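Other chains of the complex are left out, but the ones given are in their true place.
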């Protein structure tokens, strides 16, 4: 088609291709999440409907974009990791980000080694633990202890993890260790192979039909709420990471 | 709160602050738009429901983000222009983009002068004209002329605008000039001041109540389907652009 004389402005667009051979992490945060939780009357400190919605949304993103090798969510954030050799959208940051985002604020970060990537996920999971323990004690003090939010904040100032566990246990008979893993550890989504048995109806050469049982392997997105900071998870799922020296 | 030893990975995040004193344009395109139109059985060559939905979505984005001074849409794309002095989200490209985007693919472009910005909008409007004329003739040949899509494509190969106008007029008695402006020119959204007259009920010192009529000025998003390539539009709306030498 004809070119207009205005087309020179296209040259103002800049190249945002992500450096090759790095993991591409798209991290999304809910915008104005605090206000959103109030408008929708979320349960405190955690709202199961909201957690389920986040998890299902992340799963559908992952099922659509097969180059995402792992996704991790906690609180109002979710991180999606594209494999380091991915060429989706020619590795263009804006395309990757807007494709994953919807009603989220996002950012793209590059990690050059497996160590960096594991540390990134560990950082988010450590953050999850610290925040969830705090929120659990805080809202217990408010909801069961009768404190105002200001009093609860004051009470927790300067306390360590052990102190918070102790408050829960001695004052409210709550054992933090038995709280749901989804809250303590967040949600980790990965691809897993499953053998599926399917019954098929096949037409034989003599025009008869015959039922046959076929077993095939299929990749599915699977949710975990386990520890990703230690080595065990990575040893059990060796397919997630690519060789560093590729 | 406690810092985890993994937090060093935060340093891998890069600064994506947009250059100061430039207009920031976020342009969004529908992803897999072709497939989308088929799934939803869009009318050809233009679907009024879809156009209306795009326009209403853009309007709500603009009403929420007051630093957007003008927005322009055509076909499956919409461009949102942030004023050059905007400090929204600290001018961070990823935040601006994901905030505006939802089910779109986006990109951020910077334009340093009023001339560049007008040329950008002119480029998109010239593109709108070329595409819409083509699509109008193409689908008329198919729907009214009985050609297959391959035949229509062949027929239009190498034709100029005048040829296409002629086909429409002499073969189908259609005057392209009288087609709806929204299709030929796209949609331009801007802020406009309106005087509003409100009737208020006020309490007087003697405890009586009295109805009063108050006139106040209020900014509203207004849609236009006019030419933005010439100077007239800009002369009629001098508040859209900021002084170049600011």
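Each chain carries a letter (A and B) given by its place in the written order, and its residues are counted from 1.
Note that in this section a residue touches a chain if its C-beta (ideal position, glycine included) is under 8 Å from a C-beta of that chain, and two chains touch if they have at least 3 such contacts.
No experiment lies behind these values; they were computed from the predicted model shown.
Assembly remark, whole complex in this entry with 2 chains visible in place, copy number of the identical chain is 4.
Just so it is clear, only the chains that are shown with their structure count from here on.
Overlaying chain A onto chain B using CA atoms gives a rotation of 180 degrees, to the nearest 5.
Note: centroid distance chain A to chain B, computed from Cα atoms, is 33 Å. The residues of chain B lying in touch with chain A in their complex are 1-2, 4, 6-10, 12-14, 16, 28, 31, 93-95, 97-99, 101-111, 116, 119-120, 122-123, 126-127, 130-131, 134, 161, 229.
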